[in-house]
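For this depiction, one protein chain was excluded, whereas all remaining protein chains were kept in their positions.
Residue numbering begins at 1 within each chain, and the chains themselves are lettered A, B and C in the order written.
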Amino acid sequence: MKKIINDPNTVVQDSLRGFAAAHADLVQVHYDPDFVTRVTPKTGKVGVISGGGSGHEPLHAGFVGTGMLDAAVPGAVFTSPTPDPILAATQAADSGAGVLHIVKNYTGDVLNFETAAELASAEGVEVRAVIVDDDVAVKDSLYTAGRRGVGGTVLLEKIVGSAAERGDDLLAVTELAERVNANVRSMGAALSSCTVPHAGKPTFELADNEIEIGIGIHGEPGRQRVNLVPADELVPMLLDPIVDDLPFASGDNVLLFVNGMGGTPLIELYLAYGIAEKQLADRGITVERRLVGNYITSLEMQGFSISVLKLDDELRELWDAPVNTPALRWGV
Amino acid sequence: MKKIINDPNTVVQDSLRGFAAAHADLVQVHYDPDFVTRVTPKTGKVGVISGGGSGHEPLHAGFVGTGMLDAAVPGAVFTSPTPDPILAATQAADSGAGVLHIVKNYTGDVLNFETAAELASAEGVEVRAVIVDDDVAVKDSLYTAGRRGVGGTVLLEKIVGSAAERGDDLLAVTELAERVNANVRSMGAALSSCTVPHAGKPTFELADNEIEIGIGIHGEPGRQRVNLVPADELVPMLLDPIVDDLPFASGDNVLLFVNGMGGTPLIELYLAYGIAEKQLADRGITVERRLVGNYITSLEMQGFSISVLKLDDELRELWDAPVNTPALRWGV
Amino acid sequence: MIDAAWMRDALTRYAKRITEQREYLIELDSAIGDADHGANMDRGMQAVVVALADKPGNTPAEVLKTAATTLISKVGGAAGPLYGTALLRASIAVGDQQTLDGAATVTALVAARDGIVARGKAEIGDKTMVDAWEPAVLAAQDAAATNSPVKEILSLAAQAAEQGAEGTIPLIARKGRASYLGERSAGHQDPGATSSAMFLRALADTAAENSGAAT
Partner (left out) sequence: MIDAAWMRDALTRYAKRITEQREYLIELDSAIGDADHGANMDRGMQAVVVALADKPGNTPAEVLKTAATTLISKVGGAAGPLYGTALLRASIAVGDQQTLDGAATVTALVAARDGIVARGKAEIGDKTMVDAWEPAVLAAQDAAATNSPVKEILSLAAQAAEQGAEGTIPLIARKGRASYLGERSAGHQDPGATSSAMFLRALADTAAENSGAAT
């Protein structure tokens, strides 16, 4: 295992310390239990928090700040945080207007956030939750744990965070979150595995000409292993299922998000973006807003995911609203 | 070779097309010859341009925009651009106040920018150049081509770009560039090689427990191959030569830049940043500003570099000045 | 008989087992999950050992409760809430009894399984820890019906759990992370069922070793 770390057991805390030092103007990191808040909490608004296993940086702590999250809860690598830090973050994010939990749909995340929400309610904090499940690679049926929350989470956190920032109440913010989730679809592919620090070796092995299609963000294998194909063919393997699922149709205005899994450089992400935007245009779908980069990652995995969000005036306005976080910043 | 590309021969142009589409609000990409300008050129100021081989994204095209570059010239992967596009970019960036070329110190870059500068002068454009050579891994002696330009380039482009933006004249901008270059030092390490698209296989091979110390940004092997060590020991292998070289001393205020080589995720970069900041503090050196992320990369190489820039009031103020580019944005 | 000391022994034994089997559980979770189950359980059970040293407890229920809350606050992921709920429900089910006889042991096992099912909503055959717990409970109930000693009850439960865990190999997962793989999940043993069988084996081994007292 080749990583710039000291010890698999302390990697999350060691990294948080560097993150805290690097962004002391924006965030404050609390330890034991570990959670991250804005350095200057904003009161009188709905608190918006999220969390999950670490290894997806900048998600979620990199999105704490004005116009996005009030707090984030990083668990161990690929392991949902326990209820304690979620509860602490919930209480820190509450200033009387209630708190929205943005939870990616994984059994562990759902169970731990649920428990924390019960505990917070018992302490008098009004909590609602949105479960993000945008991954079209997984069939949402009786035969699965439901669709995973992947790239759409980033878009949802931005839009919903900005709605809370402008003063929307908990019900409105929750409904908006549901609406974003209902209008976003994602899918990913891996060119290489990642190595979980405490596992010490790659989660799966791929031959030189193989890729995994339909991966999540935890280094888990995908639905299908296929041969590497040129980008012009690879992009539609992700984009077509996305477009067909909602479905997106000619005349739609969308936000297109091409996300790197951590080990794929920008030169390739922009290349994929260019193809995706063109293929949407060919279907009569207009890309009005876009995001390209490493925003929800799987450690050092090589690969990318595509997310498409159907926009309307309100979603576009909230996307454009100022945001000032370690990982996303504009309008400020 | 596993990459999200169509053809090694068109990878730069294919990626530029995606880049252009993704950032049409900020930049305009010109083809044949290939160069990138601001979508709304600013006149009445010194033009600041840079360029070099591709594969270092977001450098340089990602830094085109208000407060930073006026134009950038991407060559083939790891290959300096030819004089033609440099000349075209120089002419596009000139609005009568002259143009500064920011050139990383590689034989090819220096020769091609020199030729372009001669051609531009012949066309009546006043051109000056700064050669960035901040890499302490290379001895600057008769026995080398001189130190390479690496991470310091990013910091220089920001600071000098902001000086031009506020209206400094060509002489002042050039002198400032020299001053930044004189006050910044960098060094890098690789955990893996990168694969140049037209080469099709990794430039060098590293065993599972080996790393390269003192690498540049072109996938070239470093000065030394050593065994992988914990981050607490790895960071000073880069930081100590940097600090000793200028030298930086107790009481200094600095900007600390921890840069990823493209394949190393943020969780590791923040971890390295935390160690570096602490080790500087232990030497009495205060980190006043910082940058952490993938800004000057070597394709998908895993690894990182550290740059330290000695700050004074003017440099700090120029660093803080607004910048609005695809890859760096604040204050706007 | 199972008393507080016995329960601490069993949990300590399980913690040791988990540390030994950490890599194996990580490997199982690599194949159909996210490669953390061994690390999760190890982190949790090490914390349980520490917590019990600090707060030994006077009844089996108190020991179980300390273990449950520690797991809930230290493990995370899916396994943390599931194991935590299991032990919490078992603790509640046996109340303040100083020692547990065969019937009480079965009560505890039933409550643990019900807790897992209540939280995780998995059914038998979904390729989860339920596939270890369900046969274990049935075997324990059968044994208790014939008034078998605790040692026997736990031994049969452990055996059934191990068979159940092995039986997950051909299954296609329908709950948890492995379900994302669809048909590709078949051919691999479920990590949570495996660690659950180890848990029941730790109980059985504790009973076997203390068999003089525990009959």
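Simple rule for what comes next: contacts are C-beta pairs under 8 Å (C-beta built on N, C-alpha and C of every residue); 3 or more make two chains touch, one makes a residue touch a chain.
Note that this is a predicted model, so its numbers are computed, not measured.
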Touch partners, limited to displayed chains, of the chain removed from view: B
Among B:G75, B:G161, B:G303 or B:P326, residue touching the chain not depicted: B:G75
Contacting the left-out chain in the complete assembly, out of B:E126, B:E220 or B:D245: B:E220
Residue of B:K3, B:H101, B:R148 or B:R185 in touch with the missing chain, whole complex considered: B:R148
Hidden partner interface residues of chain B, rising order: 8, 53, 75-84, 106-108, 111-112, 115, 137-139, 142-145, 148, 196, 198-199, 203-204, 216, 218-221, 223
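Rule of thumb we're sticking to: only the chains that are shown with their structure count from here on.
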Of all other chains, the one whose Cα centre sits farthest from chain A: C
Chain centre separation in whole Å, for chain B relative to chain A (CA means): 29
Centre-to-centre distance between chain C and chain B (centres being mean Cα positions), rounded to whole Å: 55
Where chain A and chain C are represented by their mean Cα positions, the distance between them in whole Å: 33
In chain C, residues with contacts to at least two other chains: none
